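Missing here is one protein chain; the remaining ones are kept as they sit in the complex.
Chain lettering (A, B and C) follows the sequence in which the chains are written, and residue indices restart at 1 in each chain.
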């Protein structure tokens, strides 16, 4: 029995229930008011026998709401489906009377926002999980202006973290034999290096030296959660263009030594805050090793964010610890549009920029003590090390503007992952290769001189 | 990529992590003490990078524990992984200071027993879900004597209720094309009418007038959660033997009008308290209707429990409201071993026993106001009605002893399910067919005379 | 075990065999000469143990041949792998001596061209069937100029007819869940109404009122043999543009009464002469009926071929039995470029053209007594009837040029198929609807007058 049959069947059950419901409830005044009442029914014992139908009815009506009523519904979720305060008060009184694990457990149950049970029951509906993920997406859109809805969002994250526990995820190889209904989502969700239509997609998943893997959840049929694109090559790649080029030559299997993760994209905005990337990378490393035992090097080819604006600030800062006056002078080259097309100019400015980049990655810290680059934080937190900074690795307009064309390799060595992770987790140490370390050295020597 | 490959892959990841772990932790004193430390690691940030490996290590070590250390581990779960009391105290203080949804939410988070997050992280391991279900089975074995472990059990039920939400279950048709690895479990788990080997199984799932359906969860591969066996027939069946008989004739498709659910078995003891049966029956009704639109009657053929002992008490009770003296006199027949083999005697005692049975089902109540028969409670709670009580429907030794051979049909009519459910849920009304009602009438008339 | 695994495995076996072979046979003079020798080896007992390897070696070498040597190889197939004449002579002598079924059977065996066994043994190679289909494609390219190769072609057709027996074909629904590797072939092979990329494809297979089905053979993985595109609609469609339009509205399920087959394409040129279309249409009719029992009308919307040139001849013919002088006069309208864009002119010429078209389909015959239109011959031979001729149904340049914009509906009524087929098969009767018949009537009346 396949899933689409299953879906169809659930629909049948619900349709019948829905017919009953609609018969009873026709002509009610306000849509979102009704929704709230239906939600109360679903939470009450009364709705138990027709739970599936009721859940579907609610999700169906929700889907038809326009923005205004939708916000009103979120407000109702926040205000009317929070914790039962009276019940909580009672539980807390009991706990204060006699603090114990048992009374604490009662406090836990009593303090659970009623929304959580509501969401669990809404999940009874066919395609309920997908509907709830979408509901949260729309909630996130409303969140910016509405702090009072944050609690609802927290409940979603809590529930999704449990439901999308990595133990329930399934890894699938994405290739040219994958159904089109999944592939079109790969095209749509690619967030790092845009995929320009089906032929471009094919170049990324079909050749023998390319791989693509995605995590799926059984309740979200045909919907990838996150995917990664991998290029198999001899050496660690130092630029993105050769990877994406049309007409390039396929690497022969016996020359492959490196797997380069050059793009990783989350697909479900509604699952923001539920982390999969860490698991995906590690599992794909194992998968690829299993298939090709000769592969020895696992790296990313990652974008750099914020570097250009950071460097601008440093160049403007009189007391910059990073840049010497000479550096600053050379860097005026960067103010020329298209500077990187002038080979000599590019060569001249390369050294100070690379040194500054090493500093940006290894030394620079946010007020909270973290590295400045979010991609770096992700990979370092996963236990990777900063392997190499690549000069003029991405000369697309966007990358030139944000990163002065830099890209970075993070390297995953299974034996070091835990050690690296701990170094980062405990002391925020950025583990970097000696090549990157070396970039810092001249800077170190120069600092006293500059001072 | 199929699931067994997936499993194998996860194992690879974990093996490597495990190697690292084992290297570090060799030679530790007490096994369950170590387990507790590993659990603390898993909960700490420290274990994040090697979460999968750590989770597997813990489950692996747990699996090797003998009873004593296992109980010790459960005790540790109860005592050391309960709520963080200091944190809770703080959250409660904040709530008392300013009761709001936000502070209540903080109380909720602070009051969550640390076990719950521990269980969620243990689920990262390959086959983690199955291991946790088994862990709870073993916990249940210990529960009888140990009230202090009940809180741990509650946490399991809470988590499993969310994970095994019906929205994540998959219905599968079980037939002779089902893999043997699943079928052997159907044989093993059948709890109502024992299956005697593979040929008996085949008689139940292979003929054109038989169906079997089971719910599965994607994380428990090849493990049914609950299954139901269905006989398709012209009329509502009134005895179990013809259904299970060898050499019986298959009913022709165009004569089928009735689907009789004659056996429903839960498979996972570790999921006790998480309810699927309600959903299973309703979904199978729809599935079977879809396949055979001419089917119009959906009933069970259910065992009766406790009736014999209840009747014994009534016969002994001088002031019985149920039995007349004449009834009691006639019922001495029941004291003869093998009384039902004597057709005349059986005929004589049938009427008073059937009347008493109607009373047992419709009128009799437990001190808490519930019907006495647990199977009745289940089906009435699901919205079925009591359709018919069947005389000498099961003459197996066990059924004669517990039910004087009676079996019962509960009927599911989609249009009445919600109404029936509500009548039962709100007023404990037992909705019964007029045939069953009629059995009560003569008794009513006799009562005054007897008085 | 899936097919790609299987393929890989076969390759492994062959690779080893190939290694052995290559070791022995290196340095041979003429490539196609070698091929012929390898073929002899394969046919001899000598090649038995390494049959798979040998077959693959031959197909591999064949694939590398350029046109010249390929033709030489075909010549060798024709000349050296024909019937063993000596053996045949002997068998015929025996038969003449004593004509019997047994001696006739010996003649049959002795007269089989050795090619047939060669082809059967080449099929041992992994992907052998696909390679043989391709070999025949290339043979067909050579056939035009070379009657001496026709016998080789006949042997292919004989073998393929047996291998691609309809009993071995599998029907599959093609939709948006179909793997891209199959879908790209649907795009490529569509021969009637070109598919312009993936979005156009999606419009044809994804909407709820569209269907696509294809026949596959288990030995040609991911390769459709023939496919049909179906539009579900209320009425019989009378033009192609509304079917292919972007932005059209989807027909609601409860309004669907008609399934219109608007495109049917053979995919494998190498299987020309092996007929599937007949079976495909009938099976799809049943499949669609099964899914939607309310559908009652099954028609094609088919292109018309040769009509324009035939009409031109009739217009030029002084003694035309089809056209009156008045018709001819009116038809000068057709000589104006873009005549159909002038509504009045089009309306004026419609009647005589439609009458002529009815004659073209129903009355006109080739010297061999067959209807002139090959599409008509196909559908009439399958038992369909000519339902309707549609005016200005396809105004694409090609259709205006070849068919003056006409398209035709052929109708499949299951109850009449056999009768229609026999009428056509035995007497070449074109079964036509009364609407089409009516178009002929005025012509009939005019004939005597014209005479």
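Quick note on the criterion: a contact is a pair of C-beta atoms (placed from the backbone, for glycine too) under 8 Å apart; a residue touches a chain by one contact, two chains touch by 3 or more.
Keep in mind that what you see is a predicted model, and the values were worked out from it rather than measured.
Novice: Which of the displayed chains are touched by the chain that has been omitted?
Specialist: Taken over the complete structure, the missing chain's partners among displayed chains are B, C.
Novice: Touching the absent chain in the whole complex: find that residue among C:39, C:52 or C:432.
Specialist: Here the residue in touch with the unshown chain is C:52.
Novice: Of the residues C:135, C:159, C:267 or C:323, I need the one that contacts the missing chain.
Specialist: In the full complex, the listed residue that touches the missing chain is C:159.
Novice: I'm checking contacts with the chain that's been left out. Which of C:197, C:218 or C:242 qualifies?
Specialist: From the options C:197, C:218 or C:242, the contact with the absent chain belongs to C:218.
Novice: Looking beyond the chains shown, say which of C:111, C:396 or C:437 touches the absent one.
Specialist: Of the candidates C:111, C:396 or C:437, C:111 is in touch with the missing chain.
Novice: Touching the hidden chain in the full complex, which residues of chain C are there? Just list them.
Specialist: Where chain C meets the chain not shown: residues 1, 3, 6, 9-10, 12-13, 16-17, 20, 45-46, 48-50, 52, 78-79, 82-83, 85, 88-89, 92, 95-96, 99, 101-102, 104-105, 107-108, 111-113, 120, 123-125, 128-129, 151, 154-155, 159, 161-163, 165-168, 170-173, 218-219, 278-279, 282-283, 286-287, 290, 382-383, 414-415, 417-418, 420-422, 425-426.
Novice: Using the touch rule from the top, list residues of chain B that touch the missing partner.
Specialist: 4, 176-181, 183, 197-198, 202, 222
Simple rule for what comes next: only the chains that are shown with their structure count from here on.
Novice: Give the fewest steps needed to get from chain B to chain C, where each step moves from one chain to a chain it touches.
Specialist: The least step count works out to 2.
Novice: Looking at every pair of chains, which two share the most C-beta contact pairs?
Specialist: A-B
Novice: Tell me, please, which chain's centre (mean of its C-alpha atoms) is farthest from the centre of chain C?
Specialist: B
Novice: Could you please state the distance in Å, as a whole number, between where the Cα atoms of chain A are centred and where those of chain C are centred?
Specialist: 50
Novice: Please set out, as single numbers or ranges, the residues of chain B touching at least two other chains.
Specialist: Residues of chain B touching two or more partner chains: there are none.
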